[in-house]
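Inspection log for the structure reproduced underneath, given as structure tokens.
The complex appears here without one of its protein chains, the remainder shown in place.
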Amino acid sequence: MNFGERTPAIYGWGSYIPIYRIKLDDIAKAWGEDPVVVKRGLEVEEISVKGPDEDQVTIAVNAAWNALKRAPEVSPKDIGAIYVGSESKPYAVKPTATIVAAAIGVLITIRAADYEFACKAGTEALISVMAQVASGMIKYGLAIGADTSQSWPGDVLEYTASAGGSAFIIGPKSSDSVAYFEAQYSVATDTPDFWRRDEIKYPRHMGRFTGEPAYFKHIISAAKELMEREGLKPSDFDYFIPHQPNGTFPVRVALRLGFKIEQVKPGLLSPLVGNFYSGSSLTGLSRVLDIAKPSQRILLVSYGSGAGADAFSIVTQEAIERKKGLAPTVDYYISRKKYVDYATYLRFWNKIYGM
Amino acid sequence: MRGEVAVIGVGMTKFGEHWDKQLRDLFVEAALEAIEDAQIDLKDIKAMFIGNMGSGLWIEQEHLGPLLADYLGIPGIPSLKIESACASSGMAFRLGVISVAAGLYDIVLVGGVEKTSDVTIGESTHHLASVADREWEALYGSTLPALFALIAKRHMKQYGTTREQLAKVAVKNHKHGYYNPKAQFQKPISIEEVLNSPLVADPLRLLDCSPISDGAAVVIIARSDIAKKFTDTPIYVLGSGVATDTIALHDRDDITTLKSVVLAAREAYKMAKIEPKDINVAEVHDCFTIAEILAYEDLGFAKKGEGGKLIDEGITELGGKIPVNTSGGLKARGHPVGATGIAQIVEIVLQLRNEAGKRQVSNAEIGLTQNMGGSGASCTVHVFGRKR
Partner (left out) sequence: MICVSIMSVPKAPRIWQLAERRYRLIGTQCLKCGRVFISPRKICPQCGSRELKDIELPKRGKIYSYTVVRNPPIEREKYGPYIIAIIELENGCKLTAEIVDCSLEEIDIGTEVEAVFRRIGEEDKSGVIYYGCKFRPVN
């Protein structure tokens, strides 16, 4: 893809995952289901739970602070746009982006907004920032995908909907950037696989319909579009990071596209922390950046119900080595955990209220 | 100002939960008792100073000055509400004394009143937190017990003060309160009961904390040269001191010393021309047990860090060298926030008049009251004497 002189690149990346976890065993027990069957179907062991004083905004800010730690050469005053993608904003109207702006100390002259496209809202935010960098509209931009994913109590989604997010500082490719974007292609159709109505607290979905006509169709078509247009094959990539609604879909779609298990495993987090919705594939990317070497190629394909997919081809650079250690890694956040039971989970997630 | 003003009458309601009475009722009840005790007529009162912390918060009523003068049957006289958190009525007393000493009025009524039981505990906890720094302490979840717990933790770490020493303060005050018919709690408690009571803000437990209650206390003060017209035993105000400190605990250099107490006491002792060792009986501000330990140190009864020793050695118990809180203190007598300052003065006056019944300290000549607001952000100390 020809970005002109200002190829968008990643300067800093950061993630945040709350400390609390709940085992799928405990959720299954609460609903009288067989944990063995449930876990075998989803290949997820436990998921992250937001604390009672956490929400999509706090996750976004903590991730942004970590991203800034990895981009010491970027001053918040040079950030010209902040976009945040989410489907669990605490305000339906009032952007998370401006709270993030105030929390990192930008100037008043910025562009800011929140994006929604189910689980690909975070990558939509990324695309906007990339475009503004490439066109010269901004020097640097901040893109965030973060969610405290909602799920109907008793619905199968409860087993995987979790909390977390990642942030990326984007600027023009240079010796300080850790990875540049080679290409970006998206697909979008009107597909009712998973949705949430305006006055309803929890999303609904159509079970098996969310597979073939939704997740697989869009990820595969976006990935194929990118690879065909750029003349790339699966073996040209070191990593493949698809959206991770559970532990099985990412592996299946990888194999169908011709990737190997070793390419998808490094970015696969859902078995241990679940599905962060808009933060899902972006946190997979964050984890890959934590461990990648320079001159490696990454294919990131997010998926959002409703439906669509965003595909990115990313190539790492030298600077990635010196920046990894500047902020806590995704593995650090995955490894620090405190278990809660189902009743506490309900209270923390505001699924039951006190007075 | 030493000796120029005397207390000629005292009165107070029982402290506790007065479900059936409103704030103005409590005040009038205490005021009438004090007026009767002083043997004056209502028309003799030339001004009123009322201490109250939170009438606006708890019962949505401000402007207590005129309200209470009105309901006492004397609308028209100068009457003012004074607020300094838990030190409200101690501060009101000081202002009343100054107004008489300045020659403005010859007889003045000073009272304190609070009604807190009309809301839930959670709401009371929220309102009480307004004595701290709302924006930088309370908003983040700190509460009044939490502030004293932070102080206690530090005091225990820096000086080795123990959990048992704190418990002994509560036990002593309940022992004293047993003999006070106006006390909220007239029941002895044991160290075990204190140590097993539920935690409120670690390490402070329920029985380390004074109860929040309802009540009113009133004194009548007069120029010393006319006092003997009304009573054979005027009790003279020998010293008065006031000081403040930073509102937030985190802005203080050392949270184990309450500078406001040190400075207020210094001023009061200087005016009274006495030293701490001259005090025979004292009412100190034991909003939490740790506060009494700090009071021993900051009033000069013990060296810094050695307050715990005093309680261990029984020095501040009835029968000891300097009995403290013979009324039961805030712990057993109760703590209707704005009323406490005057209630302390009522006790010292009774002690110096030899009218304290079973809790009488023998040969009490000089008494002290220490009334403190919030985490020690304000404090007023008064010294009283039988002789001028």
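Order of writing sets the chain letters: A and B. Residues in each chain are counted from 1.
We take it that a contact is a pair of C-beta atoms (placed from the backbone, for glycine too) under 8 Å apart; a residue touches a chain by one contact, two chains touch by 3 or more.
Keep in mind the model is a prediction, meaning the values are calculated, not measured.
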item	value
Hidden partner chain, touching residue among B:L32, B:L57 or B:I315	B:L57
Listed residues A:T58, A:S88, A:T160 or A:Q263, member touching the removed chain	A:T58
Candidate in contact with the missing chain, chosen from B:R2, B:K46 or B:H126	B:H126
Those residues of subunit A which, in the complete complex, touch the missing chain	19, 51-55, 57-58, 61-62, 65, 90-91, 99, 102-105, 336, 338, 347, 353-355
Touch list for subunit B against the chain that is not drawn	57, 119-123, 125-126, 129, 133, 135-143, 145-146, 149-151, 153-154, 157, 198-204, 246, 248-251, 255
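By definition in this document, only the chains that are shown with their structure count from here on.
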item	value
Gap in Å, rounded to a whole number, between the CA centres of subunit B and subunit A	59
